[in-house]
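Starting off with a structure, shown below.
One chain of protein is taken out of this complex; the other chains stay put.
The chains carry the letters A, B, C, D and E, assigned in the order they are written, with residues numbered from 1 in each.
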Amino acid sequence: MRRGRLMKLITAVIRPDDLEIARRALSAFGAPGMTVTPLLAASRWNRHLEVYRAEVLVADLVPRLRIDVLADDEDVPDLVALLARIGRRPRGGDDTGRVWISAVEQVVRLRTGERGEPAL
Amino acid sequence: MRRGRLMKLITAVIRPDDLEIARRALSAFGAPGMTVTPLLAASRWNRHLEVYRAEVLVADLVPRLRIDVLADDEDVPDLVALLARIGRRPRGGDDTGRVWISAVEQVVRLRTGERGEPAL
Amino acid sequence: MRRGRLMKLITAVIRPDDLEIARRALSAFGAPGMTVTPLLAASRWNRHLEVYRAEVLVADLVPRLRIDVLADDEDVPDLVALLARIGRRPRGGDDTGRVWISAVEQVVRLRTGERGEPAL
Amino acid sequence: MHLDYIPYPATGYSSGDAAWQLTAATLVGLMSLPGLAVLYGGLVQKKWAVNTMLMAFSAFSLVLIVWALWAFNMGFGHPWIKTTVNGSPSGFLGRPGPAMGAGQEAQADIPLLDGLMPKFNFSQSALFYFQFVFAAITPLLWLGSVIGRMSFKAWLVIVPLWTTIVYSADAFMLWGGGYWAGKGAVDYSGGYVIHLSAGTAGFVAAAVIGPRLKRDREHGAPNNLLLCATGAGILWLGWNGFNGGDPYFAGADAAAAVVNTNLATAAALLVWLVMDYALSPTKKPTLLGSINGMIVGLVTITPAAGYVNGLGAICLGVISSTIVWTAWYKLSKVWIFKKVDDTLGVVYTHGIAGLCGGLLVGLFADPNMIVYPAGTAKGSSAFSVTGLFYGNHSWHQFWMQLFAALTVIVWTAIGTFVILRVVGLFMKLRLPDAVLESGDLAVHDEEVSPPQTLVAVGAASPPAAVTPTAVEEPESTASSSASEP
Amino acid sequence: MHLDYIPYPATGYSSGDAAWQLTAATLVGLMSLPGLAVLYGGLVQKKWAVNTMLMAFSAFSLVLIVWALWAFNMGFGHPWIKTTVNGSPSGFLGRPGPAMGAGQEAQADIPLLDGLMPKFNFSQSALFYFQFVFAAITPLLWLGSVIGRMSFKAWLVIVPLWTTIVYSADAFMLWGGGYWAGKGAVDYSGGYVIHLSAGTAGFVAAAVIGPRLKRDREHGAPNNLLLCATGAGILWLGWNGFNGGDPYFAGADAAAAVVNTNLATAAALLVWLVMDYALSPTKKPTLLGSINGMIVGLVTITPAAGYVNGLGAICLGVISSTIVWTAWYKLSKVWIFKKVDDTLGVVYTHGIAGLCGGLLVGLFADPNMIVYPAGTAKGSSAFSVTGLFYGNHSWHQFWMQLFAALTVIVWTAIGTFVILRVVGLFMKLRLPDAVLESGDLAVHDEEVSPPQTLVAVGAASPPAAVTPTAVEEPESTASSSASEP
Partner (left out) sequence: MHLDYIPYPATGYSSGDAAWQLTAATLVGLMSLPGLAVLYGGLVQKKWAVNTMLMAFSAFSLVLIVWALWAFNMGFGHPWIKTTVNGSPSGFLGRPGPAMGAGQEAQADIPLLDGLMPKFNFSQSALFYFQFVFAAITPLLWLGSVIGRMSFKAWLVIVPLWTTIVYSADAFMLWGGGYWAGKGAVDYSGGYVIHLSAGTAGFVAAAVIGPRLKRDREHGAPNNLLLCATGAGILWLGWNGFNGGDPYFAGADAAAAVVNTNLATAAALLVWLVMDYALSPTKKPTLLGSINGMIVGLVTITPAAGYVNGLGAICLGVISSTIVWTAWYKLSKVWIFKKVDDTLGVVYTHGIAGLCGGLLVGLFADPNMIVYPAGTAKGSSAFSVTGLFYGNHSWHQFWMQLFAALTVIVWTAIGTFVILRVVGLFMKLRLPDAVLESGDLAVHDEEVSPPQTLVAVGAASPPAAVTPTAVEEPESTASSSASEP
């Protein structure tokens, strides 16, 4: 069968303070690698206030991290469940992000030129 | 029918000053949420100059914002049209970005573990 | 035939110092445009150390750049090969990133509203 | 050998007083550059930091040129139209004239003050420079009211006019031996001439020029609190020169003024801090709030520094900080204060604070705080000021202080208004909205922390290293791209 | 005219000494604000920068109020319980009392030092202020040990208590003519009273309050080295006032103290740099390491500045820097030093460095370094200090230095411990972990470089410009979305 079709990209929007725990869990699980992108999330929760010289400003775009993990199809359920467990930890009424999965047609490891699964 | 197949990710590269208007339009439309990622865009337009100590430097990577919105298939046309209308506003001969749509297989709301549409 | 199905998004995680060479190669190739997003990559290589007041700290998230290029299906092989060649240049035992390809269903150029290939 | 040379010009010259005067002046200079420049540069939006700092540097320079060519003598020279107040010669403005020749090396002299204070123990150059740094900081202060939309070009034109017409007159009336000096109104080192005037001018200018972009007013977050603290710290300690230098002698009153300056400031900072704690919407103490309080303390003690005792200084700090805090939170919500876009709130921290300080001199001035001790000659008496709470409990000083304040407010307001309107006839005072959108980049082609990806123009030829020639392993990639349904 | 006025109060007044005393005091003030505030502000994690700086500004203010209301006289006034040491009156603590009246304009005086040193050539205000800036910087120094978890409210309570109970006593014993001064122990300008004390207090406080979050200890990267350099530079040069002002006269010894200060500092910085080069794990010279070395040099010369000659100063710098470098790398790995979370390592760069300097005075003090020359009156002799390597090679001075050091350490440790424990009964000394997670934002609603996307509350109404009305070209988009398998 053609492996290419079964590679996935798992994208998660998580809270910055969950980064470490997520990374450790992922590497403990054996996920080969990941990328972490800081972004701003429009959340219906957690619009924290900041005050400068008595002017109350609202941060309605809260800082979040986007994690991208390329994974083999078989690992996806476990990885998602794992992220879900982290995200689900009780927290001050507050958003806890999203995870979504999309298909990847091909992956190339630049260093070696390997393609497909071995490049994960 | 399987909902998973009909979730999409709308990605837009917009100009920073369009952020606010875009956000308001999206929330007015009822888009559940979004993420905003600052990035640099290679644009064939608008390579603005900066001058430091008489050295003229060109910013040929212009700051742009990437907006990611997970949406139900049905909403995609409206959302795209909406973003298009914003982007189309007359502007100093200048790039106005891209929008592209890709398929998403699954979405999970970490806080609750909900999947698929309800997690949007 | 429907062009929409044959647009792809090429995503590459590269080293910051490869940016320039990559950009030049891409534009020389005629790639219409691109976006560059700074991110942190979890790499099994190259965890460089930093030392502050005798405390040795490890940067196990190394700064990398994510390049997104929307491209016509036909150009994908060339573009990937091109990126691969850049990434493959000998370097201090060190990660050199990934490239992955995913399908895009629709692309809109905001300025003009053009869709599909012409919007690339 | 030594007797053969005297390194000083006049007898009565004291190297100690000269050293202190130059040191004090330098400290005040540091309050402007880098002090105010980086305090304001850190307080404004990131997109305005460069513009703000360049306005500060250029104004500082413009004032000096004007000061040397004609303005110093308008503030401290011979009266233009002589009048008499209480029998002694007086006036409202000095006769313009350059202050640049070798004659500046002679002993310092302020004509109308001859005999009213000890002869200066240093040269005219020292006096000139000391007074310059005061003249220079004033427009820098009210710059805080107009940043974020004022045309840079207009700024370059307005500052010299303002120094000439507004500042010189205020200075002459209170410090140059002019009308209010004669009347007995006092301003130890600029609560009126500098701060009340800056607050007034800033407010008027903000009104005339118009507000910032709605978007900028809504996004008024500062950009760097480390630099705010840097500037604030320099302001506080620099103020030792600001108030300590004003008796013109490194005497006991100079030291007392320094102590009072710090006491009032500490008190005001703590009061603001506590009020933020107790009464602010979020009930949290803030750094920028404390810096506001600090500035209020520094400003309010300025007109009183050498006239009140330590307890009085603390009282001034507490009272003014309470008043200004309240104004900042409440007054800003009402009417004109809500309408006029005073970007950094100069009218509160300088205008109101300076006014409070000046008036409180009329209450707290302690006659035992000797500015100049009595001399040996008969009939000579020590110089000090008596407020309501001392001596024969008279309101006289208070009224003098009040009238002088009103004069300064009115004169400054009218002068500023006219200058702006007139200049407005020849050039736009406000930048076009398109420019305001991008800020520093549009005005100066600079931004405060430039992206490190900027590349020199003409340095963009494709490198030999990689050229998109024949592509290797096409099949495998082909297969990959073919690998979709 | 001139004779008619004397701008100074007492005879024996020197405007030169007054000028220098005020200048020196201002330089020391600048070391605190903005010096230490931004050095520490840049050294801590980004999330604690605002909190750190506000603690600095507020402590500086609190100390001044306390100093004026009662503490100055506890350090430099009349002894509370009179004792006698070597026949002359002495004590352990001064009688509390305000120092705020007009009387402060009189000639300066430290009762127990009458006759032991020249009469002051300036007013009490100048002395008061000079001693204040020393009192103020001390808690700011040991703030470095407790940042990253200490409750801001507790800080506001503890600083005044600490200044009153701990600092005043240390100052009185060594500078106010108290017990150790009588015994002949010397501390030129605060190696013990300020730095050894700060190191001790910081360490004890860090132990009592408890460590930072494990996560923060693991992520202890500084946030801005440009500001570290800014603060460090101000510290170095400000120290010219710190040590140069302490003879109380702008005499030869003041200049010598300035030179020695710089020599020891340069030597210590270079030693640290070289040791980093040669012995550190990564064998690289670092800016922050060099700044550590610089601070060690400044601190270690402080108790010795005017007593040693240039060569001695260099020796002090080299020896102390070697010792502290070793302690920093090795001692920090063992036992209690590993356990106690002294955030910025104040116990090393101030505690140990100050101790070394104080003890080395007992070895390197050069009797030819004259602090006060002998006068004309018979029996009057010059004042200088003799260390082991000079004169009759006696260990006496060394023992005095050692015993004084022990007194300071013990008194400071006990005092600090008790104050913290007692205050701990009424409020939490440590912030709750949830607050520690976010730092500045949780404590002050501010962050050091605020995001420019912040928007004013209530400014979020949807704009008229774009409303999601009837969608155009739905078909095409529909087709696009339909365009998948």
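By our rule, contacts are C-beta pairs under 8 Å (C-beta built on N, C-alpha and C of every residue); 3 or more make two chains touch, one makes a residue touch a chain.
Note that this is a predicted model, so its numbers are computed, not measured.
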For this session: For the chain that's not shown, point to the residue among E:Q45, E:T349 or E:T386 touching it.
Result: E:Q45
Exercise. With respect to the chain omitted from the figure, which of E:M275, E:I291, E:A304 or E:V385 is a touching residue?
Worked result: E:I291
Problem set entry | Residues of chain C (touch criterion as defined above) contacting the omitted chain | 17, 20, 40, 48-52, 55-61, 63, 92
Problem set entry | Where the missing chain touches chain E, by residue | 12, 14-17, 19-20, 23, 27, 45-47, 114-115, 117-119, 121, 217-226, 229-234, 236-237, 240-241, 244, 247-256, 258-259, 262-263, 265-267, 269-270, 273, 282, 284-288, 290-291, 294, 309-311, 313-314, 366, 368-370, 372-377, 380, 485
Problem set entry | Positions on chain B where the hidden chain makes contact | 2, 4-5, 49-57, 105-106, 113, 115-116
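Note that in this section only the chains that are shown with their structure count from here on.
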Exercise. Smallest number of touch links from chain B to reach chain C?
Worked result: 1
Exercise. With chain centres defined as C-alpha means, what is the inter-centre distance between chain A and chain C in Å?
Worked result: 18
Seminar exercise, completed: Check: chain A positions touching at least 2 other chains come out as 37, 40, 49-52, 55-57, 61, 102-103, 105-106, 113
Seminar exercise, completed: Flagged in chain E as touching 2+ other chains are 445-447, 450-451, 453-456, 460, 473, 477, 480-481, 484-485
